[in-house]
Structures are given as structure tokens and as C-alpha cells.
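A single protein chain has been removed from this complex, and every other one stays in its place.
Moving on to chain A:
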């Protein structure tokens, strides 16, 4: 570890801490009420799911339309287990079990479909998410369309904030690891990657499974925060909500995902006053952003403190040229 690297890591930690303190101070002085608090927590939860999906879409170049299904697995795991064992331990266990289950489902779906090229994962995940939702709707243990209520709450904004930061650290580091480079190589040119000896299916599956596990984590947090789950919360629309965050922010840009998750969360609050016109405006914004910035707001550009604070050329120039 050289000195710049430590400085760089420290400055990220400082940034995260500053945002944390900012929110904390705002809660103390009642600048953000309970409604604002809910918005912040939901932004954090969407962010975790979206960062996971960006790993699948942006980094491995595979297209998943069923993120809601994996969120539902996590949400129901937490709903059932945390209700049975209403302690922090039970809650943590429920998150782990949810993530594991979701990872297993992703593995089962991913291994056969990711061998193929094209939109097959999109179609298969769409189907799997719908099957999961229909099962939840009809099984006894999940209590049908009404869902489960009175789930013990272990989630506050600090927990979600911490886990969001953790998710970003894990995913960013993964992308920069050998595995991550392989995943990106598969995205950029599958045939070239294959001829360099990269097991393309393996890396696509790794990205997909991690994405699914993060989705389950987000689902579990959401279930415990809202204290209820119902199958309607995890319909196709939920997958689309997460997908939109990823695409608007820039496919392959984690910082873009973070910014859009926050921006859309705030936009949602602002548009609330428009009533039923809200979704119409939202749809128009979506089309207009795509028409003028088809690569997403940030493209593949990443905000880098390294560039901003200790600009030393080299690696950073590449990022800029990509953005241009």
C-alpha cells in the first residue's frame, strides 16, 4: 500500500463520514422529518439493489429484468425468520439466509441461460421473477396476496447507510480485482475474452449471483423497515424501478447509480405534489433523458477523488476520454 492509496482511501472514508454527519445533524435540528427519513432509507435500499444490478448490466453486460424476484426472496426470508426470531441475531440470520437463497436461485437460472449470448437472461429472469411472485401469492407460508405484517423493525437509516457504503466498497473493489477485470472483459468482447482463456460463463454467473444476493439484502432491509411485505411490492414494476436507476445513471458507472438513486428519490418527493400527473412527468423525463443522453447521465464515467484531489495523470486521463 503506497501513500497515495492510503490518502485516497481516507478521503473516501471522510466523504462517507461527512454525509453521515450531515444527515445526523439534519435529524437533530429537525430539518428532515420522519417523511424525509423514510425517503433517505428507501433511497439507500434502492441504491443497494441498483449497485448490484449495475454489476450485472453494467459490468458483465448481461441484461436482467427480474431484480424484483430476488428482492422478494430476501424480503420474505426476513419477514418469516425475523418474525419467528425477533432479535437482532434473527434479523442478521434472515438477511444471510435470504441472500444465500437468492444466490442459489440465481445460480440455477444463471448457469444454463448465461451460456447463451443475447437477451436470454433478460427473458429468463423476467419469467423467474414472475414465478416467484406467483408462488408467494399462492403459498400458505407467505400468506397470499395480503402478505405479512408486523415484521419486527431492526432497520434505521444508520444501518442502511452503513450497508450502502459497504455494498459500494465491495462492488467497486470487486470490479477492480482480477475477477472484476475478467467480468468487464467478457462485457467488452466476449469472443476475445474467451480466446484469452477467460471462462466467460463463470464470470457472468459470478456477477449475476452477487447482483441477486445484493438484491435480496435490499429486499430484507426493506421488509424490516416497512414492517410488512406483500407480493405487489415485488412486481415487474419494481424490477423496472431499479433498472431505471442503473440506466439513467450510466450503465457501468457506480457513481452514476449512486447519484441517480438519490436524485430519483428526491424527484419522487417533489413530484408527489403533482398527484396523478406524477407518473406522466416521470415517464417524459425518462424518455427525454434517454433521447439526449442515451449512455445515461454519467455514461461510464466514475467520480474519482483521486482525480479531484491528487490529480497525477495516467489512469485518470482514460476516464475522461471515455466520458468525452
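Criterion: a contact is a pair of C-beta atoms (placed from the backbone, for glycine too) under 8 Å apart; a residue touches a chain by one contact, two chains touch by 3 or more; residues count from 1.
The rule is simple: contacts and distances are computed from a predicted model.
Student: What does the UniProt entry say the missing chain is called, choosing from "Urea transport system substrate-binding protein", "Branched chain amino acid ABC transporter permease", "Formate dehydrogenase major subunit" or "histidine kinase"?
Tutor: Options "Urea transport system substrate-binding protein", "Branched chain amino acid ABC transporter permease", "Formate dehydrogenase major subunit" or "histidine kinase" narrow down to "Branched chain amino acid ABC transporter permease" for the missing chain.
Student: Quick one: say which of A:6, A:166, A:191 or A:270 touches the chain that got left out.
Tutor: Checking each option in A:6, A:166, A:191 or A:270, the one touching the absent chain turns out to be A:191.
Student: In the complete assembly, which of A:30, A:178 or A:276 touches the absent chain?
Tutor: Of the candidates A:30, A:178 or A:276, A:276 is in touch with the missing chain.
Student: So one chain is hidden, and I want to know which residue out of A:28, A:84, A:141 or A:287 touches that hidden chain in the complete assembly.
Tutor: Checking the options A:28, A:84, A:141 or A:287, the one contacting the hidden chain is A:287.
Student: Give the residue, chosen from A:216, A:243, A:258 or A:298, that touches the chain omitted from the document.
Tutor: Only one listed residue reaches the unshown chain, and that is A:243.
Student: What residue numbers in chain A mark contact with the hidden partner chain?
Tutor: Output for chain A: 57, 63, 109, 112-113, 116-117, 119-120, 122-124, 126-128, 130-131, 134-135, 137-138, 191, 236, 240, 243-244, 247-248, 251, 276-277, 279-280, 282-284, 286-287, 290-291, 294-296.
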